[in-house]
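Moving on, here comes chain A:
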Amino acid sequence: MTTPTLAALAIAPIAVPALTAAGCAVAGRRTAAAAGIGCAAAVLAVAAGLGAHVVAGGPVEVAGLRVDALSAFMLVVIGAVAMVAAIAAPAHVAAEVDAGRLAPSTARRQGVLVHAFLAAMAIAVLAADLGVLWVAVEATTIVTAFLVGQGRTRGAVEAAWKYVVICSTGIALALLGLVLLNHAAAHAPPGTGGHGLDWAGLVTAAPGLDPGVTRIAVVLLVLGFGAKAGLAPLHAWLPDAHSQAPAPVSALMSGVLLAVSFSAILRVKVIADAALGPGFVRALLLGAALVSLAVAASLLLAQRDYKRMLAYSSIEHMGLLALGAGIGGAAATAAVLLHVLGHGLVKSVAFVGAGRIAQLTGTSRIDRVRGLVATQPGLAAATGLAVLALLGLPPFSLFASEFAIVRAGLAGDGPAAGWAVVVALGLVVVIGAAMLRHTGRMLLGPAPDGPGAAAAPRRLPRSTAVAMAAGLLAAAVLGVTAGPLAELITHAARTLTGAP
Partner candidate 1 sequence: MEPVVMSPPAAALLDVAAGALLLTAVLVVWRRDLPTILRIFTAHGLALGALVGVLAWAQRSVELGLVTIGVLAVRGGLLPWLLRRALAGAGPARREVRPVVNVTASLLAVAALVLLAFSVSVPLVELGESPATRAVPVAVAVVLIGLLVLVTRRHTISQLVGFLLVDNGITAAGFLTTSGIGLVVEVGVALDVLLAVLVLQVLAGRIRDTFGDVDLGELRELRDR
Partner candidate 2 sequence: MSALGVAGGVLQAVVIVGGAPLLLGLMRQVRARLEGRAGPGVGQPWRDLRKLVRKQSISPRGTTEVFRVAPVLLVAMTLVVAVVAPLVTTASAVPPVADLFVVVALLAHATVVIALAGLDSGTAFGGMGASREVTVLALVEPTALVAIFALSVPTGSTSLPTIVGTALDDPQRLISPASLLAAVALAAVIVAETGRLPVDNPSTHLELTMIHEAMVLEYAGPDLALVELGSAMRLSVYLGLFTSLFVPWGIATTATPLALALGVVALVVKVGVVGAGLAALEVFLAKLRLFRVPELLAGSFLLALLAVTTAYVLG
């Protein structure tokens, strides 16, 4: 592939959503919906092309962007989840507009912001420079703040405030970490690395970085990007924001945004491992993983709100990712990446389902929803399967990734990872029990009899059904065979474990 083509391909995942955003500002609702799907498809296609190129020919640096296996893979995740969200969004928006909860102008703005959000995430995964990566991640906060606060209700405003304050503070810590890393890089022995915060350069320079400074920087970076990734201790914005944002946006935030931020931690880890040895980041990540899992378990046990339940489940899965990353090694890292994709697909389906349930019942409280299987068989089946998939049941790919993480933890060197895995599994069981209990209450049982019980149509809107089925099917297929993605994941894992 020629350089200009490559440059165009590399810029496309940013440019296409940005253009779509601009287009949404002027286009009608129907056109915007089609554009959204087209945009997601384009991102997915470009990601596939880049992935193939990267697998065959190694990483490419072009126009300040760096396309390696990890960024190509993350683009796949963005495209896939965006596809689910884009298919489901029009029906959701239409229902909101019909119900009078959403002004048409706000709906239009939502389209603009969502695509700007996609563009920002694309920049974040493609950035060659960690500073640019930081800017892009912070940009996602700003863009999504209005999506979270879109409802203008007390809850929405409150969620938006907490979201912006906590995330910006957290990400500010990451900025301090970058500053310190830059400091360390500036004083690295000459000739060992590149310049400034260029990731590839930092990786090369890493063995020469001052350990004292790098330690502080890494702590700040993990904590800071961890905030945006929904890892404890700065996780608390997540349930608020995800429960208040419109369902398709929640799907995107939970499905990709967290993962994009987590990929930043993965990139930092490469540098830190080379500079400090693998033990340091492992301790940090295992700690964060266990605390996140414990927090998720504590709050899921007596959860009363199903959207928050899904949000805490995201914290759980981020904890599992941190666990896998903490264990380290090519196998665990590959598992982490597969988990990112699987979780993105399934969680977006779950949020789409939760959004539909909320529209039908007018409540997000678990105890007010009853007998969904009886009243809404399709919706209930898809949501139920999504929750089961989130618990790591086959045939969905989360089974494979969780299994591989556990396998790596128990086979790895040192008992720390093994014990962490055992404790984590205990918490996962508790979380599973809690989620099963809550979901079971909503889905099972006879149809509720009461006013308005029979008013809603039994069938899902076609587009919602397609979105949910597609997401679940993709996750299931991925659990049986990853096809060409397996190669990409292997390459990405190799990128992240320092191997060439």
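With respect to how the candidates were assembled, all candidates are chains of the complex that A comes from, given by their letters.
Following the convention adopted for this analysis, a contact is a pair of C-beta atoms (placed from the backbone, for glycine too) under 8 Å apart; a residue touches a chain by one contact, two chains touch by 3 or more; residues count from 1.
As the structure is a computational prediction, the values presented were derived from the model and not from experiment.
Candidates 1 or 2 all belong to this complex, yet only 1 touches chain A. Touching candidate 1 in their complex are the following residues of chain A: 129, 131-132, 134-135, 138-139, 141-142, 145-146, 149, 152-155, 157-162, 164-165, 168-169, 172, 175-176, 178-180, 182-184, 186-187, 196-197, 210, 212-213, 215-216, 239-240, 243-244, 299, 302-305, 308.
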